[in-house]
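Missing here: one protein chain of the complex. Every other protein chain is in place.
Chain lettering (A and B) follows the sequence in which the chains are written, and residue indices restart at 1 in each chain.
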């Protein structure tokens, strides 16, 4: 389960960023923003990379002592970032993948919503719901 | 894509509506065309998001254009683009020898003067898709004998 989930626009500004209330939101903003470095690195690597490396899931961007940051980029260059607590060792890679898929599906719905203007921050309740489903429930 | 027939009918009605509701004079400066194109743009943005959901990341521009010609076109118009040409300077010409939205209009030069309004939406569709894929472009179209038509994509080099 994630402690922070973010959607970042083509131009690298946040479209949506949500973190568990128990922890310092600001820190996550910094973490996610920094993770863009690696995202870009991986995206730009595509040029020479083999086909199999061209999947949308970018894998573990970088681990820190207390967090693992995973990345995913849609073909529309929108980035999803999921931050997981390192202590949460039970989480397997394919679980992360499926989280991203869910996220992507929901985001697509947002994009296809006539009331959403592409490039604006995401306010969709539906999307919110999906995200909170993946977040660590504050106990 | 919704049932093709449905899409076509809706598309026709949209055009009808736009041109009816426009008071005279607007047609001159191409306001209606632009309106239709903008509609297409927004639709394209959403559509491409869906279509590319399960595809691998694109290698490059050409990769994207191929996707548009194959998968995208097939999803929307139930056939592939017949011919894609490029000057490798960011200009692509997509030729569809039997463009679905024109095939109902005529086979030949009849109603030729009306053809552009039936292409505007599609131009927007393509532009919207490309822009959402991070490729800024201008899409124009040309018809000499229906139902064949050419779309020209001019890509902005960044």
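The rule we apply is simple: a residue touches a chain if its C-beta (ideal position, glycine included) is under 8 Å from a C-beta of that chain, and two chains touch if they have at least 3 such contacts.
Keep in mind that, in the parts below, contacts and distances are computed from a predicted model.
**Q** Looking at UniProt, which of "Dolichol-phosphate mannosyltransferase subunit 3", "NADH-ubiquinone oxidoreductase chain 3", "Trafficking protein particle complex subunit 10" or "Glyoxylate/succinic semialdehyde reductase 1" names the chain that isn't shown?
**A** Of "Dolichol-phosphate mannosyltransferase subunit 3", "NADH-ubiquinone oxidoreductase chain 3", "Trafficking protein particle complex subunit 10" or "Glyoxylate/succinic semialdehyde reductase 1", the absent chain's UniProt record names it "Trafficking protein particle complex subunit 10".
**Q** What are the shown chains in contact with the chain that isn't displayed?
**A** A, B
**Q** Based on the whole complex, identify which of B:18, B:69, B:125 or B:141 touches the chain you can't see.
**A** B:141
**Q** Which of these, B:64, B:101 or B:123, touches the one chain of the complex that we don't see?
**A** Only one of B:64, B:101 or B:123 touches the chain omitted from view, namely B:123.
**Q** Name every residue on chain B in touch with the hidden partner chain.
**A** 29-30, 33-34, 37-38, 41, 45, 109, 112-113, 115-117, 119-120, 123, 127, 131, 136, 138, 140-144, 154, 156-158
**Q** What residues on chain A make contact with the chain left out of this view?
**A** 9-14, 25-26, 29-30, 33-34, 36-38, 40-41, 62-65, 86-87, 89-90, 117-121
The definition used in the following text is that only the chains that are shown with their structure count from here on.
**Q** Quick one: which bits of chain B touch chain A in the complex? Just the residue numbers, please.
**A** 42, 45-50, 52-53, 55-60, 132-134
**Q** Okay, in this complex, where on chain A does chain B touch?
**A** Residue list for chain A touching chain B: 10, 43, 46-47, 51, 54-56, 73-77, 104-105, 107-108, 111-112, 118.
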